[in-house]
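Take a look at chain A:
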Amino acid sequence: MQIDRRSFVAGTLALGVPQLARAQGAGPIRIGEINSYTAQPAFLKPYRQAWELAQEQINAAGGVLGRKLETVFRDDAGKPEDAVRHAADLATAEKVDIIAGGFLSNVGLALADYANQNKRLYVASEPLADALVWSKGNRYTFRLRPSTYMQAAMLVEEAAKLPAKKWAIVAPNYEYGQSAVKWFKELLLKARPDVTFVAEQFPALGRIDAGATVQALEAAKPEAIFNVTFAVDLANFVRAGNTRGLFEGRQVVSMLTGEPEYLDTLGAETPEGWIITGYPHADLQTPEHVKFRDAYKAKYNDYPRLGSVVGYETVQAIAAALAKAGATDNEKLVDAFEGLKFGSAFGPIEFRKIDHQSTLGAYVGKSAQKNGKGVMVDWSYRDGAKYLPSDDEVRKLRPAV
Partner candidate 1 sequence: MSAPVPPVLEARDLARSFGGVKAVDGASFSVEAGKLVALIGPNGAGKTTCFNMLNGQIKPDRGEVLLAGQPITGLAPRKIWRLGVGRTFQITATFASMTVRENVQMALISHAGKSWRLFGRADQRRLGPADALLAQVGMAEQAEHACGVLAYGDLKRVELAVALANEPKLLLMDEPTAGMAPQERIALMALTARIARQRGIAVLFTEHDMDVVFAHADRVLVLDRGRLIASGTSAEVRSNPQVRAVYLGSGVTSGGH
Partner candidate 2 sequence: MLDLVLTQTLNGLASASSLFLVACGLSIIFGVTRIVNFAHGSLYMLGGYLAFTLVTWLGPADPLGFWGGVILAVLLTGLAGVLIEALILRRIYQAPELFQLLATFGVVLMLQDIALATWGPEDKLGPRAPGFRSFVILFDNRFPSYELFLIAVGPVVLGLIWLLFHRTRWGVLIRAATQDREMVSALGVNQRLLFTSVFAFGAALAGLGGALQLPREAINLHMDLSMIAEAFVVVVVGGLGSVTGAYLAAVLIGVLHAFGILILPKITLVLVFLVMAAVLIVRPHGLLGKAAVEPRGHAGQLFLLRPADGAAKAFGAVALGLLVLAPLVVPDHVVLTLTDLVIFAVFAASLHLLMGPGGITSFGHAAYFGLGAYGAALAVKWLGSPMEEALMLAPLMAGIAGAIFGWFCVRLSGVYLAMLTLAFAQIAWATAFQWVDLTGGDNGILGVWPSAWAVPKMAFYYLALAIAVLVIAALRIIIFAPFGYALRAGRDSPLRAEAIGLDVGRLQWAAFVIAAIAAGIAGGLFAFSKGSVFPTYMAIPRSVDALLMVLLGGVQTVAGPVIGAFAYMGLNEQLMKLTAYWRFVLGLSIVLLVVLFPRGLVGTWLYWRARRESAAQAAATA
């Protein structure tokens, strides 16, 4: 009733004309994409480029359901409250059919909560927080990237094989760092009850005092180190650690370090032999990846980063869901996402019905240097499906919705 009156008035005043003209069915299918573009440009510039590439490819092939895809990008500047505002604005003003995006965990959680409250589909592309699909999981939220838990589980598998018993930990002081540490400790202790953790350092994100941190870790004389820092913290930590010999004779297990976004910065400082998760873009020669990489190179004259893969596959997932649902209806799309299967550059993946987590995996390998550049060697793909807890455990973690 109210809406009718209002849209009537709005129509009369010609304020709502663009919205009315964009009525269901005829025009493009609209996606609202929210991300921390100005706050996290290193990951998100390649992300957005690949997103646009995927959209272009799909539209060139005739679009989905006979309609083209169109994306409205919004910058949340790293603030969850801005992301929520954009979500509402995209939903009401831009009349988008799907909301997607998110890099920081808290932005992802805020958007998921918005999605739940407003009963709107939200495709979380990158946020790693476990809560997104478990403790705070809801019917309307789906996540593409392997979560903190999954990446920790992949690394624990390797860490457990190491002889080291005394571990030190360094992680950024926020939710991602803390939960990575929590899972790593829990899972490693389960696999290796004989290990102990002798030191923990939690530098503020982006503000590591590298020399002092390295010294504090060194003082604990660990046999192995688990690192969760990334980006600028990682670079500073590695340089200080190299000069001070922290890594000599020690095994290091390190999360996200193999992603080109972070490995490229290290260059000639790249340490040898760390066990890392990441993305060996140059050496991954599967046909589906080569196709993606060539297309990306052709368009941007640059190699893809992990962000590119995430951006590209988010669009693919949305397209696949649209095709499966056969409509842009919100509830139908949500149903379509449950158990949605599609082929990615990393191989076939599925959005699990049980917790809405995709089975996209990650590559685990070793860090090495080649011509003064950081690369991943001895890598292998770890299918995300194998690094999730049992269904019973998931049911306990995820409240019934």
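One rule holds in what follows: contacts are C-beta pairs under 8 Å (C-beta built on N, C-alpha and C of every residue); 3 or more make two chains touch, one makes a residue touch a chain; residues count from 1.
The candidate set was assembled so that all candidates are chains of the complex that A comes from, given by their letters.
This one's a predicted model, so the numbers in the text were calculated from it and none came from an experiment.
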item	value
Candidate touching chain A in this complex, from 1 or 2	2
Residues of chain A defined as touching candidate 2 within the complex	2, 6-7, 9-10, 13, 15-16, 19, 37-38, 41-42, 44-45, 73-75, 77-82, 84-85, 88-89, 92-93, 105-106, 109-110, 112-114, 117, 129, 131, 136, 173-175, 178, 200-204, 206-207, 209-213, 215-216, 218-219, 231-232, 235-236, 239-240, 243-245, 261, 264-267, 269
